[in-house]
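Single-structure report; data block below.
All protein chains but one are shown in place.
We call the chains A, B, C, D and E, going by the order they appear; numbering starts again at 1 in every chain.
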Amino acid sequence: MKKIGLFPGSFDPFTKGHEIVVHKSLPLFDEVVIGVGINSTKSYLFSLDRRIKHIKALFKDIDKVRVEQFQKLTVDYCKDINASHIIRGLRDSKDFQYEKSIAHMNKSISGIETVFFLTDQEYSAINASIIREIHKNGGPIESFVTNPEILVS
Amino acid sequence: MKKIGLFPGSFDPFTKGHEIVVHKSLPLFDEVVIGVGINSTKSYLFSLDRRIKHIKALFKDIDKVRVEQFQKLTVDYCKDINASHIIRGLRDSKDFQYEKSIAHMNKSISGIETVFFLTDQEYSAINASIIREIHKNGGPIESFVTNPEILVS
Amino acid sequence: MKKIGLFPGSFDPFTKGHEIVVHKSLPLFDEVVIGVGINSTKSYLFSLDRRIKHIKALFKDIDKVRVEQFQKLTVDYCKDINASHIIRGLRDSKDFQYEKSIAHMNKSISGIETVFFLTDQEYSAINASIIREIHKNGGPIESFVTNPEILVS
Amino acid sequence: MKKIGLFPGSFDPFTKGHEIVVHKSLPLFDEVVIGVGINSTKSYLFSLDRRIKHIKALFKDIDKVRVEQFQKLTVDYCKDINASHIIRGLRDSKDFQYEKSIAHMNKSISGIETVFFLTDQEYSAINASIIREIHKNGGPIESFVTNPEILVS
Amino acid sequence: MKKIGLFPGSFDPFTKGHEIVVHKSLPLFDEVVIGVGINSTKSYLFSLDRRIKHIKALFKDIDKVRVEQFQKLTVDYCKDINASHIIRGLRDSKDFQYEKSIAHMNKSISGIETVFFLTDQEYSAINASIIREIHKNGGPIESFVTNPEILVS
Partner (left out) sequence: MKKIGLFPGSFDPFTKGHEIVVHKSLPLFDEVVIGVGINSTKSYLFSLDRRIKHIKALFKDIDKVRVEQFQKLTVDYCKDINASHIIRGLRDSKDFQYEKSIAHMNKSISGIETVFFLTDQEYSAINASIIREIHKNGGPIESFVTNPEILVS
């Protein structure tokens, strides 16, 4: 049976930190689905189309990676695509506390496990909300996002 | 003099984690008031009526527990009801940092102390905002909330 | 060359915790600019005018302190005023995680370093958002803010 | 039935932080036993006799406080003295993680609950191992320990 | 190529928390080696023989699990056994900070990645050093260790 992992997020935007987590997860899965979750009550800085186009471009040469969007509970979407695991990155202990609650509650309602990878050190300070702040103020984001021109042009 | 403790919160919803904290506080108080705080600038997923009905049902057989609503500073409400202590639950260190600030500031403006109990391990990952997310997406919440039908029917 | 440090924030309000950080930074700089950042998408409890008037009053006798407002990236404002360092206070480990991300990202896009001072113990629980909550509910804030009458009258 | 709480520790030395925790616990218990735990494989800076003499002096005017020594599992000693609760102080989130593990494991093997109080802000940085370091180097410890002369003379 | 993961530790003793981590790692590896690390400068409560006998008994029915001992750098042992990943469990944020440093330094000197799984909630408070303390004081450890009689008889 194919081993499928889901890497879910809003990815507003998809950072170099996210990118490294996908690369780290590849050796342990036959397929990794990057799932862009849509929450109708949230507003995003970058459009859904742009975010998906951007992520697809980053992984266009890697067959095992698929980019999708979904608008339901993460664990329900896992079942739709036969994903056995949720994939998450960890940067710091504040991350960890929140990820731990979500992972335990996901396990509890669905039996689906979460597997964690560390963001590489040089990307461990990258934070999507700070990137949005920088971008809104006209600052450069290419240190934190690969090929940002796809995202914003 | 009667020893009264206040367990304040928005309880949107009242989780199994909250429930265990009330049970743990009972041996140390003559009366425990569960105070549902109303903040007019916040919006809630579950209506105030439902939340209060739900909590009352959970404790209907325990005479020492009273369920009330209040719309003022927590420490001012303590004085109204002669509560000597605020009761809070602790799950993880992220909780702790925030609770510590509130407890110190409450002590500073009123002299009222806060006493802390640990959420039991099996409930320590329960997080009301994640429950709301699950419920909004049609997921099951009975692992995290006792008798959720009272809350949502 | 004059050594200039920027202490940026929204200061809604400027607390005793902020105050002590400025005092602690003075021996290491020739000039400390307290920069009130304006974010047009945020709403504040205290008006910009009041906040600036309040901070100016607190430091009126200290020549090395200047109070300004700015509406751009913090690191861009540093360049405008020739500040070599950003000054930040640390209270607890939750603070630290977030400050660390911002400091690393600021360094990355501009080369500007951040220097940290500890809030004194007796002010380490002071949290501006809890002060706002207390003030909105008519509670006293003079334990946490020096001369609050300038801010609210 | 008398409500008894045990405040256990090695108290090498008993600090102002420990002192405030005992005072905070008094309103919720009929008796508070300060239990100096003896671990035969550990070495202490201050002798057992001195530590007990010191703590007794600090609470000589409070009838509800008793000072004892014990050399067994904390929860077994609780049963010996009919203590229903273990009392612990919390300073910061590093404390909290460790205290949480001990409290859950104590509950698991004995059913005995732990109740937590916050160290007051002005004492929240006091750390017994740093006090020992200061004392060994001839530094002053009276800011952190009440009546240290009883301990060291 | 066979995917091999190493789960290293001193396992003094091997707890239910360790056990669940091994079970969680199995779906992502073809073989999981539980490596009992020997540090000649440390002393252990349970003998190496007993620890290995105990762990082997726990996994005797799972072909994919192998129990070994090693006395070198963890990453060097990974190379010996062709392990591509180190497997670690995470309980709380204190764990996380230390595990993060080790994982980054291991990656830096060898290129070997670490993958993390959460300890299940009911085992998340289990701490080997507290178990040793309980055992030394004659307390029961069967809530924290499966089949402890193999370890101690």
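One rule holds in what follows: contacts are C-beta pairs under 8 Å (C-beta built on N, C-alpha and C of every residue); 3 or more make two chains touch, one makes a residue touch a chain.
The model shown is predicted, which means the values in this text are computed figures rather than measured ones.
The chain not shown here is in contact, across the full complex, with A, C, D, E. Remark: the omitted chain is touched by one listed residue; of C:80, C:113 or C:142 this is C:113. Within the whole complex, the absent chain has one touching residue among D:27, D:111 or D:140, and that is D:140.
Annotation: of C:3, C:79 or C:136, C:3 touches the absent chain (contact as defined above).
On the side of subunit A, touch with the chain left out of the figure occurs at residues 92-94, 121-122, 124-125. Against the chain not shown here, subunit E presents residues 72-73, 75-76, 93-94, 97-98, 100-105, 108-109. Where subunit C meets the omitted chain, the residues involved are 3, 24, 27-29, 84-85, 90, 93-94, 96-97, 100, 103-104, 107, 113-118, 120-121.
One rule holds for everything that comes next: only the chains that are shown with their structure count from here on.
In terms of the distance between Cα centroids, subunit E is separated most widely from C.
Two copies of one sequence, subunit D and subunit E, touch each other mainly through non-matching residues, since under half of the numbers at the interface are common to both. Averaging Cα coordinates per chain places subunit B and subunit C 33 Å apart. Within subunit E, the positions touching two or more other chains are listed as 92-94, 121, 125.
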